[in-house]
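Please find one structure pasted underneath; my questions will follow.
All protein chains of the complex are present and in place, except for one that has been dropped.
Lettered A and B in written order, each chain numbered from 1.
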Amino acid sequence: MSTTMPVEPLNPAVLAARHNEDILVGDELVRHSRVSRLLHWAVAISFFVGLFTGLPIWTPLFGWMAYLFGGLEVCRWLHPWAGVAFALFSVWMFFYWLGDMRMLPGETREWFGPKLWTYMKYEDEPDAGKYNGGQKLFFYAVSLGMLGLLLTGLVMWFPLLFPRWLRGLSIVLHDFTFICFMVGIVMHIYLGTTAEPGTFRSMTQGTVTKPWARLHHPGWLRTVTENKDRRA
Amino acid sequence: MTNGWVDIKNADVILAMGGNPAENHPVGFKWFMEARRTRNAKLVVVDPRFTRTASVADLYARVRSGSDIAFLLGIIRYAINTGRFHSDYVKLFTNGPYIISDKFSFNDGLFSGFDGTKNQYVKDSWAYEADPKSKAYALDQTMQHPRCVFQLLKKHVDRYTPEVVEQICGTPKETFLKVAEIVTSTGNAERCGTITYALGWTQHSIGVQIIRAGAMLQLLLGNVGRPGGGVNAFRGHSNIQGATDTGGTFEILPGYLKTPTADLQTLADYNKAGPPTTLNNVPWASMNYWVNYPKFMASLLKSIYGNAATKENDFGYAWLPKVDGNYSWMYIYDDMYRGSSMRAGGKEAAPEGFLTFGMNPVGLGPNVKKIIAALSKLKWMVVVENVEIETARFWGAPKEYGGAPPAQIQTEVYLLPASGFAEKDGTFTNSARWLQWKWKALDPPGQAKTDQEILSRIFLAVQNLYRKEGGALPEQVLNVSWAYTNPVNPDLGEVLKEMNGKALVDLKDPKDPTKVIKAAGQQIDGFIQLMDDGSTMCGNWLHSGVYTEAGNNAQRRNNADPTGLGMFHNWGFSWPANRRIMYNRASADAQGKPWDPTRIGIQWNGQKWVGDVPDMKPDAPPGTYGAFIMLPEGVGRLFAGVLADGPFPEHYEPVEAPITNPLHPKVTSNPVALKFASDKDSIGKVDEFPIICTTYRLTEMYHYWTKHQQGGVLNELQPGFFVEIPEQLAAEKGIANGSQVRVTSARGSIEGVAMVTQRLQPMKIDGKQLWQIGFPLHWGFAAAKGHTGPLANFLTASVGDPNTWTPEYKAFLVKLEKA
Partner (left out) sequence: MAQTLEIKRSSASMWGSHTGIRTSPTVAKYIDTTTCIGCKACEAACQEWNDLRRVPHQQIGTYQTLPELHADFWNLIRFKEQEVNGDFNWLMRKDQCMHCADPGCLAACPAPGAIVQYENGIVDVNQDKCIGCGYCATGCPFDVPKFHAKGGKMAKCTLCVDRVEVGLEPACIKACPTGCLNFGTKEDMVALGNTRVKALQANGFKDAVLYDPQGVGGTSVVTVLKYDKPEWYKLPADPHVGLLVRAWKNVLRPLGVVAAAAAVIGTFAHFATYGPKVPPEDRDDASSGSGR
């Protein structure tokens, strides 16, 4: 009982990532500060609560999910509040990340063009900054989708305040948007975990390795290194 | 009703006028719908308002409130002039051929015999002429004699052209003619129509004459006495018919025997004044059934005084109170208010105490302000009611009703809690004269007691006081027979038995004196067995037959209907004699063959009358007696020389007249209408009060009771008082639907929610545009929380019909403002 375990000293990069972002500490780059990561997870959790409380309302196929929360009635109560939380955190995150999300010239066209396919086949993205074009587009798509879910969700929350046609339209739009979200979230998780090892830690401890950065975001690596050099 | 509820299904045409049966009699109204569904009958509604009844009618005609006589006489004129009347029937069964005295006249709105000093008619000139040779009624079977009733009627109604009808009633000529055509389509043997009415006819200063006009129309069309025909009054409450039958008003005893008056000191005098005299008639004699009056009266006295009533003491006739004037309803409050009963013709001081039983004068009396002031002058008042009605708390009426502050009112009020109809046994006598037994559904709450227990306890206490202390006229009280098993709370079955009557000694068959038809103590079979010698007793001859040796016939529930006409002879008991259609002798022709073989009232089978219980001596062959056996002339009266205001109906404006009578400007309103002269009896003039107003009831509400129910569903269905206003009038005055308005008459002013509607329309009357508004009467200041409202009768006037003394609730003048 009294044996003291030797405490491994904390990784200095991880310590730095509590408050900083876009810096090089040793061999690691700080990709997401703590606030940034917490925001992401707040959005993620509220999204999943919304998803799992919404799915059983959406189709009896997922009716079993309702029991995770205490039944369908709880879902009906919780879902809109999860949605509100999702919307609030998303807005916050939107403005927090907006600065990094400026599209570069030609980027949009590139990511909607045939290049997308090549990227999916792990072709390199030599110019990718902190976020590549796909990530940026995903960011905007999520934000827009959030807005759609929010507005249609409000109509569905208080259906009797709105005309019947608007209620019907809202339900359809809400469904459509969330289906897109569902597809998107599967890809997002896949890319952030299995598909690209070394990525997930950027959302846990906040840091990535140099090789990771060189592979996925060479532009960002250059900037961070240059900044460091300049500071030095 | 001459006919019955179910019988309405046999009609080809239904004229609903002076009533809103869909609103006020929705259950009976099913037979209207049945007639429409099964016979494709035509329902014609004539009303100032487009009512719930109008909403399902084939034809609706708007009339001005109070103009019904002009409308009906217009139809009579149309029938006579187009020949669309049942002439064989008229000759056989009406006094159309009878010749009237040459002293009879009608000029400038007044019939002959008008005494302008007393404002009443001397009716001598309204008599039939007797044939000098035969001493019988003089008749002209061709109905051509200028003084025969038919010709006099033709002349009388000739002024009521469609144009005049439009001028007086405001009904467009085309609509009136359509109504006239449909209604007179029954003026023959093949077809038959009915007229239904209610308080929309009775509650006028000309109420009786409106009903007369309707009855005359039906006689002309040959619709009286026939299945699917008749003149059918819908009574306002479930048992109001029973109340009237049992002497509900001051001038009648049970069975419509007359209350003795002070000038009739002996039973012989009384009996002589009772039945009308008849001349030997040609071609038919009259049964003149009232000749049995002495039997009915002797039997009634035996039921009141029991063994104390003997032939020697006139069966106690001397103990019966004798009236010395008019003690009708409005007179009572007038006496109270003015502090003397001189106006009533009496000689006594005004009453100091008042017992009001199952009645709410402050709610339903006219000119509420006067009634409240009248009650304030009493020393004591006993109110017997289920709930604390306005009358019981008149002292707490809101200020605007003009009562004195409660501290200044000395009236001591006792409220005795009574029980509702479901809390006691007994019978309901419906509009169709059916006595139907009902069984108690639940016990009265708290200390509430049944009516008979309250009455018995009061009576027995008074009798006891008399026994102990004596008092004025002790025989009146001490000799009353109260031989019930439980005198404190008599079983109503026993009371019904008493009303049916029984033999007091063995009754012998008049044809075979060796045969005993009823042993002493047995219930009699019907009034035909009553005797005038004290050998029978009967509490109400008209109801006799309801509780025979066979048992309580009011409890019968056999719905077999061999006639197919809905007569149901083994269901309950229908007075008189279980007859379902009165005057049914008139349903068959001179030979006793039914006018319409598909709708047989009764018919002569060679030996006797079969079908309904015949309104005729059952074995008297056709041609023996006239069809109207209660009348001395034996025929229906197109000319009735007995009413207070004329032998023919004539259009008179309401007492609060919106126009001068176009027919005779010097006599605008009924010259003999009942009016009072106290300082609270103001009459409004059209210059100040230009709008015609009427009051009515709603199907959702039960009179003044519903509002007392906290959380009741009916108060949910009609949440509060409203004033119905035509759209155009509302627009003119800037009144929005749902906003507050104020209605003011010469007597009072009330506020309510405006209900702006197209169901009321402006009317062109005598060249002027006039407006009609109205409101329901169910609210008042005594109610459950949230259900109070103004009293409609704050605005109505204490004026009324000279025959029945019924107030004119249905037509008065008001002004309307935004509140």
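By definition in this document, a contact is a pair of C-beta atoms (placed from the backbone, for glycine too) under 8 Å apart; a residue touches a chain by one contact, two chains touch by 3 or more.
Since this is a predicted model, take the numbers as computed values, not measurements.
Who touches the missing chain here, B:A189, B:V382 or B:V753?
B:V753
What residues on chain B make contact with the chain left out of this view?
22-23, 26-27, 29-30, 32-34, 36-37, 40, 50, 52-56, 58, 60, 699-700, 711, 713-722, 737-739, 753-759
What residues on chain A make contact with the chain left out of this view?
57-61, 63, 72-73, 75-76, 120-122, 124, 126, 156, 159-160, 164-165, 167-169, 171-172, 175-176, 178-179, 182-183, 186-187, 190, 194-198, 209-212, 214-216, 218, 221-222, 225
As a working rule, only the chains that are shown with their structure count from here on.
Starting from the mean Cα coordinates of chain A and chain B, work out the distance between those two points in Å.
87
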